[in-house]
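Here it is, the structure, as structure tokens.
Note that this complex is displayed minus one protein chain, with the remaining chains in position.
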Amino acid sequence: MRNPQLNGDGELQHLLTLEGLPAPVIDRILDTALPFVSIAERDVKKVPLLRGKTVFNLFFENSTRTRTTFEIAAKRLSADVINLNIGVSSTSKGETLLDTIDNLVAMNADMFVVRHAQSGAAHLIAQHLSATERPHIHVINAGDGRHAHPTQGLLDLFTIRHYKKEFHGLTVAIVGDLLHSRVARSLIHGLTTLGTTEVRVIGPQTLLPAAVESMGVRVFHDMRAGLGGADVVVMLRLQSERMKGALLPSAGEYFKHYGLTVEKLALAKPDAIVMHPGPMNRGVEIDSAVADGAHSVILPQVTFGIAVRMAVMSMLAAN
Amino acid sequence: MRNPQLNGDGELQHLLTLEGLPAPVIDRILDTALPFVSIAERDVKKVPLLRGKTVFNLFFENSTRTRTTFEIAAKRLSADVINLNIGVSSTSKGETLLDTIDNLVAMNADMFVVRHAQSGAAHLIAQHLSATERPHIHVINAGDGRHAHPTQGLLDLFTIRHYKKEFHGLTVAIVGDLLHSRVARSLIHGLTTLGTTEVRVIGPQTLLPAAVESMGVRVFHDMRAGLGGADVVVMLRLQSERMKGALLPSAGEYFKHYGLTVEKLALAKPDAIVMHPGPMNRGVEIDSAVADGAHSVILPQVTFGIAVRMAVMSMLAAN
Partner (left out) sequence: MRNPQLNGDGELQHLLTLEGLPAPVIDRILDTALPFVSIAERDVKKVPLLRGKTVFNLFFENSTRTRTTFEIAAKRLSADVINLNIGVSSTSKGETLLDTIDNLVAMNADMFVVRHAQSGAAHLIAQHLSATERPHIHVINAGDGRHAHPTQGLLDLFTIRHYKKEFHGLTVAIVGDLLHSRVARSLIHGLTTLGTTEVRVIGPQTLLPAAVESMGVRVFHDMRAGLGGADVVVMLRLQSERMKGALLPSAGEYFKHYGLTVEKLALAKPDAIVMHPGPMNRGVEIDSAVADGAHSVILPQVTFGIAVRMAVMSMLAAN
């Protein structure tokens, strides 16, 4: 069975997940993103690679931040961008997801950026486009349920490569609520594919997926032990709704055990970098002294995120 | 009294309704739309006909789908598009409709695309622009109350002409909730103007306007009788809110009598086409086997809808 993300020539057809995406394809995306970083520093931050293309931001789940990054990326590529907040639109009129897609395809859509609360939504759309033989239309998963958030994973990989040059020899520690984190899942798949020496996950039992070891990671419940000698520390956002249920005692208690402080960070390598997908809960999963400190590469992540999304969009449009 | 939609030279000044629009004007719109269909298939789907023009999508009633089609059309014509969801804006601050219009005119608006729950809203705006002598500003009615939805009517006409070549000799059957349908009203006016041999309306007494025969149509309450020998079958959306009141017994009962099935469609001509303005209620007014079947031209309608809107906008901007 062919990888649904690749076309017959092994080129990127859709970006749905980093799971199973071959290392050379990931490398090519990261290489392609490189020049886009400098385009964003130019006086005129615009290239005509997607001129006359129509990109739909299909957000079935609200996320202004992620929508904005894709909107900027598409506009800097000169695409026409249509934002659709579908929660309040046709599907509320009883139209099915695939009817909505068929309609937008009939409007000569070129690309769908899809955010959905249900895992597999972007896959379903890609599958439907393939079944109905429309290979010129591309899908980017901008986050589906707890499943995947591949552009976030790619920007994390880009950031790590930028600061650490190669993945071999690295120890990466991912800390926090992995259970609900599509960001963490995508990053772990990318890291293992690119040959990272050790990927660690750190968190309380209640916030780790059941068989997380099967993803090729080492599990730590004690943060201090897990951070020892790490090159990269990735802090995950703790959704405030998690603290309401039985999963966690309180924000203060969580911070004490799994919040990143200067003191705990000192256990990692002296040149360790600190990452966070944002938006941060200062004082919950990360202390301000770390978030704004010398090790933090949280804002460069955002910058690289635009470049990575421009890279993915331009590669898809070219294939 | 001059037709408010035409200027002194008999050219399109506004598009408010298909009622009273002369056949040559309708023909010219459909002819103009033809090349826009192929532009949408190009690699760069963009022409500079509205470059530097400001188009306002004034949606006093929410409709993401219709707003999107106009936004795409205007952007492919290179216009600057401003979406205004007026329900949550100035009018809620007590400003009158015409004060809002005067303000946008003062911002050098070129075109208003107006959707409003009240019949006559677009007319009122066009009249006001005329009374205040601003002939360079154009209004397109994107649906007003139960009155008219002329671009939908035009795309329906374009679709029929595309598949059936001419209107003379055709039997067109329109099925369902005609009482609440501005789509049906606009289509009927267009069909009769272009010389369609027979226009039939099919529906229960409770969903047909009182004196519908005066529009030049033949009335059927029995769907099977009405479909006999039809060249074109237009299914109308049944608003779910209709089923709550006393008008209809239930969705299942409605489907039994007025839902289009393969079996009922067999009563129409063998090469009959099936149309629907969308979004469809599968299993209520139309069976999926028909919606996705060989006779369905529902998705081509959407494609032609963009071309027709580009045609109308470019004609207005040129006049």
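Order of writing sets the labels: A and B. Residues in every chain begin at 1.
The definition used in the following text is that a contact is a pair of C-beta atoms (placed from the backbone, for glycine too) under 8 Å apart; a residue touches a chain by one contact, two chains touch by 3 or more.
Owing to the predicted nature of the structure, the values given are computational and were not obtained by experimental measurement.
> Using the document's definition of touch, tell me which of A:Arg28, A:Arg51, A:Lys75 or A:Arg134 contacts the absent chain.
A:Lys75
> Sort through B:Asn108, B:Ser240 or B:Ser288 and give me the one touching the missing partner chain.
B:Asn108
> For a quick check of understanding: of B:Asp31, B:Asp99, B:Glu166 or B:Glu213, which residue touches the chain that isn't displayed?
In the full complex, the listed residue that touches the missing chain is B:Asp99.
> By the contact definition given up top, give the residues of subunit B that touch the hidden chain.
51-54, 80, 82, 84-86, 88-90, 93-96, 99-100, 102-108
> Contact with the hidden chain only, please: which subunit A residues?
Counting only subunit A, the missing chain is touched by 40-46, 62, 64-65, 68-69, 71-72, 75-76, 240, 278-282, 299-303, 305-306.
Going forward, only the chains that are shown with their structure count from here on.
> Distance between subunit A and subunit B based on Cα centroids, please, to the nearest Å.
Centre separation, subunit A to subunit B: 41 Å.
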